[in-house]
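My structure is below; once you've seen it, I'll send some questions.
As you look at this complex, bear in mind that one protein chain is not there, while each of the others sits in place.
Up next is chain A:
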């Protein structure tokens, strides 16, 4: 199974070091890991650095991967509006065919059909990208990321534009997929209750540094919420025994 560890990882924008000194325990495939932190904490920057899209010091240690790191690790960026004259189907095909020839095999199309159906966007297949809502675009982005069969997938706020039902559906789907295929999935999230519910581990990033990493229930605590998020909050078990974050007020 694929494992990922970051050793003293930093990321540079020009000469500025936006992320530095991120060292983590070894994360294994088969589970979701939440990456949380305030706005502009460096979550996206860290993802881009892991994916090799940014340069910087440190090391990304990938083991047990089948494909070369370049193909094994995929980054799904935050929602970006695209006005290209392409259908949803074509945009997913595009993601699948990068670096390959013009000819499209039936097996590739079958895979796209299956992914669109699994994400329940098969009905949008022949809509143009420009006609989609923010939530629909986000689902298409997930399809584009999945069609490349990544072993490590970093999803940058994949549920930010989705309604509650779709948020739960997508996170459930990703957790099942990770377990079934052994994929290592890092998800940047703002909803800490989602992190508690769906993600085995959580990493907390603030000011470009790793503040904590470990099992979600150990990391998401009242003191972390006060220090990092500047809110007074409790983490309490509900009547079903699952932990939830309850926010009382912003910290003084």
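What we mean here is this: a residue touches a chain if its C-beta (ideal position, glycine included) is under 8 Å from a C-beta of that chain, and two chains touch if they have at least 3 such contacts; residues count from 1.
Methods note: contacts and distances are computed from a predicted model.
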*When you check the chain that is not on display against UniProt, which of "Cytochrome c-type biogenesis protein CcmE", "Fe-S cluster assembly ATPase SufC", "Putative iron ABC transporter permease protein" or "GMC family oxidoreductase" does it turn out to be?*
"Putative iron ABC transporter permease protein"
*Could you tell me which of A:121, A:171 or A:204 touches the chain that is not displayed?*
A:121
*Based on the whole complex, identify which of A:1, A:26, A:53 or A:246 touches the chain you can't see.*
A:53
*Determine which one of A:95, A:185 or A:233 touches the chain that has been left out.*
A:95
*So that we can see where the missing chain sits, which residues of chain A does it touch?*
14, 51, 53, 70-71, 74-77, 80-87, 89-91, 93-95, 97-100, 102, 104, 106, 109-110, 112-114, 116-117, 120-126, 128-131, 141, 144-145, 148, 165-166, 169
